[in-house]
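Okay, handing you the structure first.
A protein chain is absent from this complex, but the other protein chains hold their places.
Presenting chain A:
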Amino acid sequence: MSARRGGRGGRGRTGAGIRGPHSALTDFLASHNISARDIRDSAAQRIAQAEQLTAQEASEAAANGDSVPQDEENVEEEEEEADVQEESSAMAASRSRKRKRDQEEAIAKIKKGKAAKKKAPKKKQKGGSDVDDSDFDVMDMYKKAKKLPGQLENCELCDKRFTVTPYSKAGPDGGLLCTPCGKEMVKEAKMAEKAAKPVQRKGRRKLESNRLDGLITHGAKTLQTLCIETLAKHADDIEELGEMPEPIVNRLSEIFSKKRAMTSNTMKLFVQPDMDAVAIHEAAYLETEDFDQIFAVNPNIKKLALRNCCQFKDQNLDYMIEKAQHIEDIQLLGANLVSNDKWLDLFVARGPALKSFKVEWLDAAFDDQAVEALTTFCPNLARLKLERCKRIGTDSIDAIARLEHLEHLTLRFCTEIPRDRLVHMIACTGANLRTLCLENFLDGTADPADDMLDTIHSTCRKLQKLRFTENNEVSDAGFVNLFHGWSNPPLRYIDVNSTRDLDNANPDGPEEYPVGLASNGFTAMMAHSGAKLEFLDISSCRHISYEAFAAAFDGVKVYACLREINLSFCPVVTTEVVAGIFRSCPSIQKVVTFGCFEVREVEVPRGIVLIGAPKAQDAIEQFGDTVFDFQRLDGAGGFGSAGFVGGRVVPVAG
């Protein structure tokens, strides 16, 4: 709308006289002898005439019983239109225009309504044989006014009769919808909106999650990964995997498990008669009968790994004992429905053939007696893992000490064990061990002492992986003794997280006599194992000093194999230390620094991921993009392969 000027504002105008509000356009047209009012009125007239015409036509048609052919009607229409136009122009000059228009409109409306009413029943009588007519009918329906709240109406979609409310939704063709249909439509609309909107957000969230899982992605995924992920998406449609290499089958199994797609149906894909191993990493959806299937289909199975096999029962173990005569590697996680006696049966049946036995999260059965039976009947065990089994204690430790062929030992008990029994066990089995994991072994009764570390020092000669965690009863001096002059070759994997003092009043621990891995122990450890070390976890080792870190990662010493390091909750770690790690460890891929508040504004080299720097401005983890000088020297540019898998389930993208 053009800007209006008040009457008084027109002081400067040439045209004299007092007038109401005027637009600039009106003034302009008036100066050219054109009256805006005339234009408006004649337009209104034309509209009124058109309405009148249709009304006439309708009444005519009603009178003729609609038998007038279409052509004739058209001709008539045209003639009439011309007549009326002439007439009206004359009338317009003589009469008060506005009144006439109103009248005409009112008349037209009434006529039209009458005509429509007359017409409708006639149409029905004719039975809708005339195509043109039925079209007309639809048009009329279309013009019908919408029902008001409280009135009844037929739903546009389902045709049900319903009471219109102010909340009734409009249908796709302009009609009204009943409440269920309306809800359905709103839901659909929301779904469509959802599908359209969050693609970007989801992608970002997934990316962050992948980063925290340590999945470093530069460039495109490999074709194998893409295929496997697509396969996992269509889990239910696969009928058979066919001749697939075993590593790929295992990877698929991992992804299916992660996505909780491992059901009775999909499980069959992974149980094939010619395979040595069956590994189902998430068996919570499997039923008791499904476990029997494994041994029925594949009686030659050598290795069985079932995690979260809640429905694995005595009868399954019976069937396994009967069918799978070659099994030598058993891993069961959470098999709480197996009774103690059945475990004994298994050990008696497999006897010396059993090479590897891993159980975790058992609390209903599996007590010391079972462990004793295990060590008595299965003396050839090379690999043993007992974690979080609530009913075993000191007697089990003594029993394990009798296993002479152990190479890999992982223990995490839920009870306190006298340290002298552990020392005895390490002394008996230590010489052959390649893996030793002792988590959370506290005595609680005796005074803190380092005899466990000393025993490891004096007996273990073949260790590659050492995990000794959650312990506040060993001292820094103990770690110095362990690593100093140890005739064991350098370790590949060290996890000593949470070996620190637990006195809240004195967070730095005793100064004279540091508890857990502290500066000297750390220095001795890096001196002993630095050359071959691939994985290091020293999170929560709070007593390591800044100087020790700075000296170890000074950018001159090189730890050629180190790929992953976790420094979380070591408060002294600074930006300089992290930068030093980047320079000292050419193969590093992942640095974890949760709770290291001195780490800020690090420029992360390409191919490395830094996770958890709390002061980082934009993201909790940072992806390296810069190619540093020291990386150029290598030529490789730090493009490490992302898939380092050490026998455990790796995070799965997606």
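Please note the rule applied: a contact is a pair of C-beta atoms (placed from the backbone, for glycine too) under 8 Å apart; a residue touches a chain by one contact, two chains touch by 3 or more; residues count from 1.
The working rule: contacts and distances are computed from a predicted model.
Chemist: I notice the complex is incomplete. Of the names "UTP14C small subunit processome component", "Superoxide dismutase", "tRNA (guanine-N(7)-)-methyltransferase non-catalytic subunit" or "Elongin-C", which is the UniProt protein name for the chain that's not shown?
Modeler: Result for the unshown chain: "Elongin-C".
Chemist: Specify the residue from the set A:31, A:222 or A:265 that touches the hidden chain.
Modeler: A:222
Chemist: From the list A:164, A:185, A:248 or A:442, pick the residue that touches the absent chain.
Modeler: A:248
Chemist: Could you tell which one of A:159, A:237 or A:601 touches the chain left off the display?
Modeler: A:237
Chemist: Touching the hidden chain in the full complex, which residues of chain A are there? Just list them.
Modeler: Residues 203, 207, 217-224, 226-231, 233-234, 237-238, 241-245, 248, 623 of chain A touch the chain absent from view.
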